[in-house]
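Following: one structure in structure tokens, then a few remarks.
Only one protein chain is missing; all other protein chains are in place.
As written, the chains take the letters A, B and C, and residue 1 is the first residue of each chain.
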Amino acid sequence: MKEITRTPVVILNFKTYLESTGEKALNLAKFSEEVANETGINIIVVPQHADLLRVSNEVKIPVFAQHVDAVEAGGHTGSVLLESVKMAGASGTLLNHSEYRMKLADIQKTVEMSYNYEMVSVMCTNNIETSIASATLQPNFVAIEPPELIGSGIPVSQAEPEIVEDTVDAIHKINTKIGVLCGAGISTADDMQAALDLGSDGVLLASGIILADDPKKALFNLVSKI
Amino acid sequence: MKEITRTPVVILNFKTYLESTGEKALNLAKFSEEVANETGINIIVVPQHADLLRVSNEVKIPVFAQHVDAVEAGGHTGSVLLESVKMAGASGTLLNHSEYRMKLADIQKTVEMSYNYEMVSVMCTNNIETSIASATLQPNFVAIEPPELIGSGIPVSQAEPEIVEDTVDAIHKINTKIGVLCGAGISTADDMQAALDLGSDGVLLASGIILADDPKKALFNLVSKI
Amino acid sequence: MKEITRTPVVILNFKTYLESTGEKALNLAKFSEEVANETGINIIVVPQHADLLRVSNEVKIPVFAQHVDAVEAGGHTGSVLLESVKMAGASGTLLNHSEYRMKLADIQKTVEMSYNYEMVSVMCTNNIETSIASATLQPNFVAIEPPELIGSGIPVSQAEPEIVEDTVDAIHKINTKIGVLCGAGISTADDMQAALDLGSDGVLLASGIILADDPKKALFNLVSKI
Partner (left out) sequence: MKEITRTPVVILNFKTYLESTGEKALNLAKFSEEVANETGINIIVVPQHADLLRVSNEVKIPVFAQHVDAVEAGGHTGSVLLESVKMAGASGTLLNHSEYRMKLADIQKTVEMSYNYEMVSVMCTNNIETSIASATLQPNFVAIEPPELIGSGIPVSQAEPEIVEDTVDAIHKINTKIGVLCGAGISTADDMQAALDLGSDGVLLASGIILADDPKKALFNLVSKI
């Protein structure tokens, strides 16, 4: 549940941008840690699988995986085993990201596996209906990202505030301990503030910071009004 | 082409066994290096994505990835970017493993990307027909693994020697520089020897070593008659 | 909701058996209609896409599709458009069958599309957790099929009766109008009776009838104790 993660929270998804791969992933994680330390905000970084160890070895803020597969240890060449990302330093994982939609049966299994391995699960969803369905599976967080706003620069917290409010309400009817994150188009301090005002516990974002002219400054700005 | 990799070659696929994840991946890689150094055989280790850096930082033998996705840098959360595994120390990658079959268009794209990034590509195939089709895409290696023999303990080099010979012939008609590997049921020195006698350039194997009572001894035995 | 379909209901999935393809699909549907007429039981037949028209043209019992894709009219070569199966006579569809698991986002979309097109939606699930998640999406039916029992000949209604009861309870807490079906290992009158006694509204079955020595007799037997 969200209580295992301090809120408000900023989850920074590194995606597969070159700007956040390899050494650049490490740099991004290091200044995310600086911002976290200076502001007291809980910032979580989410590098690619191959960068998890590099990042988790060098920073003390939480490091999450971008995805884990619904497989158990065995013959699954190429798949992402939950144990492998945990051993590489991940303390949580995104699931069902809009760029990696999962089957319902696999979502349920990976949430259960995450719980069993004491990993934080952040389930991404595309609308209120799938957010409610996801919440019944008891992930720690649901991050709602209306697909039409992803990468648009238009924050869901401003474009469709009622979606955020309604999702928060609906999820909390199922379990008040499930955190709700806003996850599309967020990049400014106002977006962040609006997300919190609508009842969410934080944001999931990527390009708004990673592709900014000055990512560190963008991240500082993001959390400057909290 | 295969000339960029010394043959005969033994490619040890770590799959997602717990016996080859995290610290155990590193141990496995270290004694693989010892065997390689003592015997002079070219042994390549293939850990999971999250273990690539851990392994490549500590051993000097080649480290390959188990898979890369046909994506370019950008918004592909959860996917495996070729650049990310290269920066984590991989100098090659398996593609189209029987446990991770790929679309033809993606196979072509990842072989081309591997070539452009100077990564060795090892294409797994299930029969002669797909081996020939794969060879036209000019990977460095084709590893043929008849699905009925995978994990069977029955080596393809003994059960279906004509498949190996015919595949070697067919692939060399396309390009003599493409290496051919035997990849199912291999575990003993006789299997290895038979594979080479049939004209292949080495083997791709996993459980025969990794799940052996004494993996290091099993690996020594494997290459003892070459 | 289930009230649009008379219960108890027997849904006969033709799968892709040759015994239920082409003319044989039609024969199977015709005697299913005979059994329905003689016994008064609501029997629904579920042939392959290419057999829908053949069957729906000749029988008056309901005909469902085995799957529809989450696509809207347009450029989706090879996909199964809901409108196409409806125009071919289907008045409902299975979704997320264990042999065709779907992504959560696609499940939600196809249930919504089914509702908009007045098609009955039958969501297949593998355990209580996914049944609850599915029920929040408001399909007409949820058919629970524990994967370990599918094709086993061991009926879920006898092997794991508490799963059926608990699923019925959990789903009815969400919406009492959602029907619950038992769907694994069902083949006899006792299985059917047990399914109803546990609170379900009927059964989803396939091989128990289709691969029986005398399918018509097997179907008569199935509903003989209701």
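Going forward, a contact is a pair of C-beta atoms (placed from the backbone, for glycine too) under 8 Å apart; a residue touches a chain by one contact, two chains touch by 3 or more.
This structure is a prediction, so every number in the text was calculated from the model and none was measured.
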item: Omitted chain - touching chains that are shown; value: B, C
item: Contact with the hidden chain (one of B:Asn37, B:Thr136 or B:Thr176); value: B:Thr136
item: Residue among C:Thr7, C:Thr21, C:Gln193 or C:Ser224 that touches the chain left out of view; value: C:Thr21
item: Missing-partner contacts on chain B, residue numbers; value: 96, 101-108, 112, 125-127, 129-130, 132-134, 136-137
item: Residues of chain C in contact with the chain not shown; value: 13, 15-18, 21-23, 48-54, 65-67, 71, 73-81, 83-85, 87-88, 90, 94, 97-100, 151, 206-207
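Basically, only the chains that are shown with their structure count from here on.
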item: Touch-based graph of the chains, sorted into line, ring, star, complete or other; value: line
item: Chain occupying the middle, per Cα centroid; value: A
item: Gap in Å, rounded to a whole number, between the CA centres of chain C and chain B; value: 44
item: Whole-Å separation of chain centres (CA-atom averages), chain A against chain C; value: 37
item: Whole-Å separation of chain centres (CA-atom averages), chain A against chain B; value: 34
item: Per-residue overlap in chain A, given as positions that touch at least 2 other chains; value: none
